[in-house]
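Structure first, commentary second.
One chain of protein is taken out of this complex; the other chains stay put.
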Amino acid sequence: MTNLEYRFLGRTGLKVSVISLGSWITYGGHVADEKAFESIKVAYDAGVNFFDTAENYSAGNAEIVLGKAIKHFGWRQNDLVISTKVYHGQNNSAHPSRPINNKGLSRKHIIEGLDASLARLQLPYVDVVFAHRPDRDTPIEEIVRAFNHVISTGKAFYWGTSEWSAAEIADAWRAADSLGLIGPAVEQPQYNLLVRDKVEDEFRWLYEKFGTGLTIWSPLKQGILTGKYNGVEKPPSDSRLANATDVYSVQYSKTFGDETWKKELALVEKLKPIAEELGVSLAALAIAWAVQNKNVSSVIIGASRPQQVTENIQALDVVEKLTADILKKIDEALGNKPAEQPRRFG
Amino acid sequence: MTNLEYRFLGRTGLKVSVISLGSWITYGGHVADEKAFESIKVAYDAGVNFFDTAENYSAGNAEIVLGKAIKHFGWRQNDLVISTKVYHGQNNSAHPSRPINNKGLSRKHIIEGLDASLARLQLPYVDVVFAHRPDRDTPIEEIVRAFNHVISTGKAFYWGTSEWSAAEIADAWRAADSLGLIGPAVEQPQYNLLVRDKVEDEFRWLYEKFGTGLTIWSPLKQGILTGKYNGVEKPPSDSRLANATDVYSVQYSKTFGDETWKKELALVEKLKPIAEELGVSLAALAIAWAVQNKNVSSVIIGASRPQQVTENIQALDVVEKLTADILKKIDEALGNKPAEQPRRFG
Amino acid sequence: MTNLEYRFLGRTGLKVSVISLGSWITYGGHVADEKAFESIKVAYDAGVNFFDTAENYSAGNAEIVLGKAIKHFGWRQNDLVISTKVYHGQNNSAHPSRPINNKGLSRKHIIEGLDASLARLQLPYVDVVFAHRPDRDTPIEEIVRAFNHVISTGKAFYWGTSEWSAAEIADAWRAADSLGLIGPAVEQPQYNLLVRDKVEDEFRWLYEKFGTGLTIWSPLKQGILTGKYNGVEKPPSDSRLANATDVYSVQYSKTFGDETWKKELALVEKLKPIAEELGVSLAALAIAWAVQNKNVSSVIIGASRPQQVTENIQALDVVEKLTADILKKIDEALGNKPAEQPRRFG
Partner (left out) sequence: MTNLEYRFLGRTGLKVSVISLGSWITYGGHVADEKAFESIKVAYDAGVNFFDTAENYSAGNAEIVLGKAIKHFGWRQNDLVISTKVYHGQNNSAHPSRPINNKGLSRKHIIEGLDASLARLQLPYVDVVFAHRPDRDTPIEEIVRAFNHVISTGKAFYWGTSEWSAAEIADAWRAADSLGLIGPAVEQPQYNLLVRDKVEDEFRWLYEKFGTGLTIWSPLKQGILTGKYNGVEKPPSDSRLANATDVYSVQYSKTFGDETWKKELALVEKLKPIAEELGVSLAALAIAWAVQNKNVSSVIIGASRPQQVTENIQALDVVEKLTADILKKIDEALGNKPAEQPRRFG
């Protein structure tokens, strides 16, 4: 059985499994409760302790399913790391004219949003609460104070950001430091073989300066890095794109076959010989590659079937095969490695 | 149907409808509960999300009625912005010799007063709590700490001031900054075509320096700007002045016909041709004019009848008619536009 | 009926009646509950809003009786100012070997002591909690933090000191300021015609610098200033000294007739002509004299009988008779007025 590695969530004392389970378009959506429970259990039994969700995944249902699973299996919170995110609100709500303050990072929505998430999760607190997006309309002081408020009232232990720029993260730290408050411990960006700039270039000075941890999403670039879309005329009948119901997948499915799509498929093609040389699947190569970046605290997989969860975790066995030579081959094949840069401190 | 605009409450992340519903002399007073419910519902259905009240409006009944309405209609607090105010206390109480500490801005009254307001509102928190007046007998540090106390104990998200001077607001910010605490987000002054100095002159440096938001009251100057008092010998039988029971209206009704009253009626007379030119009512012109000031976050209407609520909201359609030319005509007709001034930073 | 004056408690926004009712050796002790209730009611009806007690008065019974009275009469806390004090603990307890941490100003005793006081008072909070004595064995930072802790957890609105030196009060302010915390608002010293040095000399720079308020005790110097001990061989049968059961009175009764006692009686003798000139009792003169000091927020009377309460309050009518001439006569008769001093800022 694959041994799960645990890493610190950036410069905190919290340890997360290097593979974690997300639920962004899956649980509570097109995946039935029983199937979701099964996937969650497979992950937990394999050693995964970190489960990530958000207030808006499947319009709140993702949190409900995760909360039910924890209750169902009788797990205790000290054995788990649960994170959720506020920002998007319940934007699929039946009351479209009203969600004026049910989104964003006002003090009101951070507090009300997290309270609603905890109610859906049936938990007294989460370990990490993320600001799901930056909110340039709300002063950073208000945002920093509100996240500290939910920490000091015991509703979260840490707070983080998702899809923020390096400058925005630094600004949050500046505000936190000047107020004697807690800064964001972790950022949750997209990161995979095809999307590297933010993690490897823009953020490079954050790791040392603020100890920013990374919980990265989409290690398989919405499935493209599995190679399953290469050489097919339309999405396979069992793929997410073919069964898109949620807003994210529907939007993504529209890009099928466009210029960017074709360019990405061509890059995936170039990775095939490397995967073959190592005797591993493309998916395993992609996940292992994300894991080998030591600035990454955890790679969030969005697997919807128990079998996929197991396979994704087994990708950890591939990490040791990623020698300097192999990594160099990958960089050359993709041609997207950010250039070395002189020291930058923001 | 008129589209409601939502504006940020000054430099916060909270959004309020540009038209909001007050209840200062109305609900819980001479307006029956059912009528109040109806007006509140009309406003809510039209998109109004901000409802303003105070501990002393109708001796506490205004809060009771608003709380009942929220419960009655099953509205959730995340769809609403509720504000109340402490300072005046229950000064209509039957125990006149006792309200020694039941007013003002002592730590005791801010905490006890807000607790009593929340009990009447049947709510766990309000979005904004206002200091209804300045209290020059209480150190500003005590005031700032007490409002931060109710914020940190979850009873309010923001605090503001009402009828404070620019210097008093700046002093509160100075104290808040030096203690690392939250300053007042919003001021609630009177503002209308006849009363412009505070908002357009005295406060001008606050907007940039502290991001002070404005929720303005009396956009119709107690009804005078509707023109209904022009050319009549006594208040119309269905007007507030003719039916004054509350302390504010009684006091105001005594000014009927005095020198100031006559001067104001003369100014209203001058506005008539402009309203006619635009083909709108005087009331709509007055409300639209307040809305067009971008420093105003919300214009609080005190309408007591559902029909008035609808009409006041429809005044938003007039805003686009207020061209630079029209605004200049208004300024010239009234002769009360504050002079341009060199930069001032307090 | 005498009109009660209300004064701010030093530099706070809290107002206290200039005459207040203490309960240090009375309620819960040799005075039966019914009698205590009656005295409290007489005071309340006369306008007294401030009631002072302490954890150790009558070994906790003083708080129990005061709490019962408030409940009995249905009074609300917003109409009252209740203070208690921690330090002495329950030192009359039946477990003499154990009260190791049941006294002093450790964080433990401040929190546990106030919790126990609130339980006896049946109240969720007091308005003011006093440190009944200085505790030179506990760091001032620990003391300041603990009093701020009970304020931030809502168990008290203000904190003060009792029988601290000017330097100790200043040290508490220094610690509070350096930690951004709340300093002591009020000191409770002994003050009367025979004991003037602390209030009029040692403390003189505190009033301006820290806004220190004073709630003074023993305005009648344990009854000596009523003149009832002049010209008698032993304490009158209805006097406290003749019926001493509590530890304070027993201790005090032992001084009857000693050198200090005789010196004080001689001074009281010198006041008699002044009282006669004004046509008032010695007791009324003594209380009025304490009230006329504007640095005094409240004069705490320890009256145990309803009739005494009424008489003590009526002493307020004497204040206006204390002209500059009369005050000078008093100073000359007693010879104990502190000399004018050059400016001192500690």
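Order of writing sets the chain letters: A, B and C. Residues in each chain are counted from 1.
What we mean here is this: a residue touches a chain if its C-beta (ideal position, glycine included) is under 8 Å from a C-beta of that chain, and two chains touch if they have at least 3 such contacts.
Computed from a predicted model, the values in this text were never measured in an experiment.
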Would you list the chains present here that the left-out chain is in contact with? A, C
Looking at the full complex, which residue from C:Ser106, C:Ser162 or C:Gln222 touches the chain that isn't shown here? C:Ser106
Residue-wise, where is chain C in contact with the chain that is not depicted? 95, 97-102, 104-109, 111-113, 116, 135, 137-139, 142-143, 145, 149, 152-153, 179-180
Residues of chain A in contact with the chain not shown: 6, 8, 11-15, 17, 47, 49, 77-79, 81, 127, 152, 154, 157-158, 180, 182, 211
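FYI, only the chains that are shown with their structure count from here on.
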For the Cα fit of chain A against chain B, please give the angle of the superposing rotation, nearest 5 degrees. 90
I want to confirm something about chain B and chain C. Since they are copies of the same sequence, is their interface symmetric in residue numbering (over half shared, so same) or not (under half, so different)? different
Determine the centre-to-centre distance between chain A and chain C, using the mean Cα coordinates as centres, and give it in whole Å. 63
Multi-chain contacts in chain A, i.e. residues touching at least two other chains, fall at none
